[in-house]
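The complex is shown incomplete by one protein chain, all other protein chains being positioned as in the whole.
Just so it is clear, A and B label the chains in written order, and each chain counts residues from 1 on its own.
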Amino acid sequence: MIFESDVLGIEEADGIRDALLSCLENEEPLIMIDLINVNKIDLSIIQLFLSLRQSLHNQNRKMVLINCTNGVVDALKLSGCSQFLECSYE
Amino acid sequence: MSEELEYFNEDAQEQLQMMESALLDAMEKGVNSEYIGTIFRAMHTIKGVAGMFSFEDIISFTHIAENLMDAVRNGKIALNEDLLMLLLECKDHVGELVHCAVESIAIPQNTLEKDKLLKLTIKEYLESPADKPKALQKPEEEVSNSNLWHISLYLKEHFFETGMDLLSILAYLQRLGTLHSISPVLDKLPGLELIDPHKPYLGFEIEFEGEITKEEIVEVFEFVEDDITLDVFSATKAQDMEAEEIKPQEQEPPIQIKPTEIQTIQAKKESLVKQAGNVSQSLRVDSSKIDTLIDTISEMVIANARINRYVEKYADADLEEVCIELGTLLEELRNNVMNIRMVAVGESFEKFRRVVNDVARKLNKKINFTIQGGDTELDKTVIEKIADPLLHMLRNSVDHGIETTQERLEKGKSEYGNVELRAYPESGAIVIEIEDDGKGLALDAIISKARAKGIIDESEELSDAEAYKLIFEPGFSTAAVISDISGRGVGMDVVKKNIEALKGEIELQSKVGKGSCFTIRLPLTLAIIEGFLFQVGHTNYIIPLDMVSEVIEFTAKHRVNMRENNLFDLRGTLLPLLDIRNYYNELPCKMCERQNIIVVKYGRNKMGLLVDELFGEYQTVIKPLGRLFQNAPGLYGASILGSGEIALIFDIPALFEMLKIN
Partner (left out) sequence: MYSQILMDDDDEMAIKEGTQYLLFYLQSNLYALRGEFITEIVELPQITKVPWMLPCVKGVCNIRGTIVGVIDIARCLLQNDFINTNRTSLVIVKIIDEEMSHKIGFIIDEVYEVEVFEASELQGVPHFGLPIHSKYVEAMIPYKGDFIPLLSLKNVADIEFLSQRENPHAT
């Protein structure tokens, strides 16, 4: 799936959770989240990604963040979450 | 004060004292890495311990001071005289902060200002390490001065609603130092099915290093402080302290060590080990407990004396044996307990160095201050009470005694004025002397001054010794100009009074152009004495045994030789003889068969006392006579004998003094 917004924050959290939940419902072994348009994320969004990862982990499935912009990579590194969230650069 | 707090206080005081000694040594003997290390460690240790109590003011100040010392240690800043003075001020300031913290009182405004000022000054040093050390002081291996902090951060329920972004805060923190690691804690995080996107479930454990205080870290999180739980603690302590313990040994240059040096190093290590041993064994006891113990033992000594009287009466061999054993044990016990109160004067004397130094600096004089006999032991209370008078006299010596550098050079003296403080035991007393090689006191100047002040009459003729005594008179001050160092109203009369209150005495010897020497004699201790018991008229008297030189029978020969004067012949030496019965208006002793002379000595003086019956050695407890008898002539106190009777104890020094006056 792909997010269109430039900035993802607490305002978007509800919508993103619903979107991610729908990913959880399909049975693909690897969920790819394309963040090519996203330049900034905050902790509430990172928290949702981590939560998704946890749910997938229980089902032996995986996720990956693709096309991460510098802003996203920095945020993940800064929060120490890059070790949990696999991501590929754009 | 809680036990922990007391520990903190003692520890801090000790560190500060060591720091001061190191600073003063550095001023006198030049800087070396040992002193630098000591100063650094003092600040570092106090910071560490203060951290345990969250004394933020102390932590923040010692942190900066520690930074400064670190820069010195790394050779970035030279430890010159100005900096040493600054560090002395820092030491005092930390002492002040510790005091406030321990007594849990608010820091006074002027201290706060001083805090700011000192911090600013230190910062200037740190920012512009202008003068590099000249010598090739090898930069000792890089020891980062920055602190390792562990930050524990948990988001509270409403965190996201604040609109604050934790990531930007972390980004800011990153600029202040190095984020070694940050680990999200995900235990509480539910799966996506259960999550409430508006609630934070995360926590972070952060390892952070930077030249930053705990306070400053907390400040970083200031805007979100209500919505997070934050714990910052130093991760430095454990590793760092270990590292420092080991380092000094590593640093010892592995090159060309002469055998003698090895010995000193060895000795030093041994003394360190010894010290460590002492520390672990020492126990701080409320001195009132010791006083109670001494009182109890005193009563036992009296009771034992009573038992001995019965033993003599019943002449039972077994009983006698037990009593002798008991007496020996009691003696031992008494000595041990008395020893508890005895303290080496050295520690107290060391503190004077600072004062001498400060005064000399203020007056622009160069002083070589030496301490001798620091291991001489004296009763703790006596030491405490003698400190102020000594301080005053030392100030006097530096201020009035020692000439200015200019004057000294003109007189062909060495540029450095010598002031020596020494202590040594002498016949039952402790002697403390303060000697300087300054200008000395001119007798005629003293006399004319005393006349001008109306202390003596114009016509009065004085011996040298009497003239020197004038400086102890109230209102007498020899300095032409009263400086702010000494002579601000409190004079030598106060000093003399203080010393007399301790049953001590003081005298002055001086030579114009050569210097002056004050000699103070103090009794060893206050509570129990070995006495010599005798009778005059109907009264029992005791003289401290160590002042008894010898005892001789008073014979007709003495009487004939004495004629009109009060001198008697002791193997060719004429000594004054005091007839106690006459002097104290005692009635004649009916039972007494013959009279005796007790020869007493004190310092360099000797005299004979004409007394009646002698009873011999007697261990006794000194009891005060009370203020009612404060003017009793030549009497120190009283003692209760085994029979319940009272014996009066002679104050031999006072007696000498009185007789000289009369």
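Everything that follows uses one rule, which is that a contact is a pair of C-beta atoms (placed from the backbone, for glycine too) under 8 Å apart; a residue touches a chain by one contact, two chains touch by 3 or more.
Every value quoted in this text rests on a predicted model; they were computed, and no experiment measured them.
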item: Touched by the hidden chain, restricted to displayed chains; value: B
item: Absent-chain contact - pick from B:188, B:538 or B:660; value: B:538
item: Options B:154, B:583 or B:615, residue touching the unrepresented chain; value: B:583
item: Candidate in contact with the missing chain, chosen from B:412, B:572 or B:644; value: B:644
item: Positions on chain B where the hidden chain makes contact; value: 299, 302, 538-540, 583-586, 623-633, 635, 637-638, 640, 644-648, 662
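Throughout what follows, only the chains that are shown with their structure count from here on.
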item: Whole-Å gap separating chain A and chain B, where each centre is the average of the chain's CA atoms; value: 68
item: Chain A contact footprint on chain B (complex, rising order); value: 155, 160-161, 163, 165-167, 170-171, 174, 179, 181-184, 186, 189-193, 195, 197-198, 200-202, 204
item: Of all residues in chain A, those that touch chain B in their complex; value: 9-10, 13-14, 16-17, 20-21, 24, 42-44, 47-48, 50-52, 54-55, 58, 74-75, 78-81, 83-84
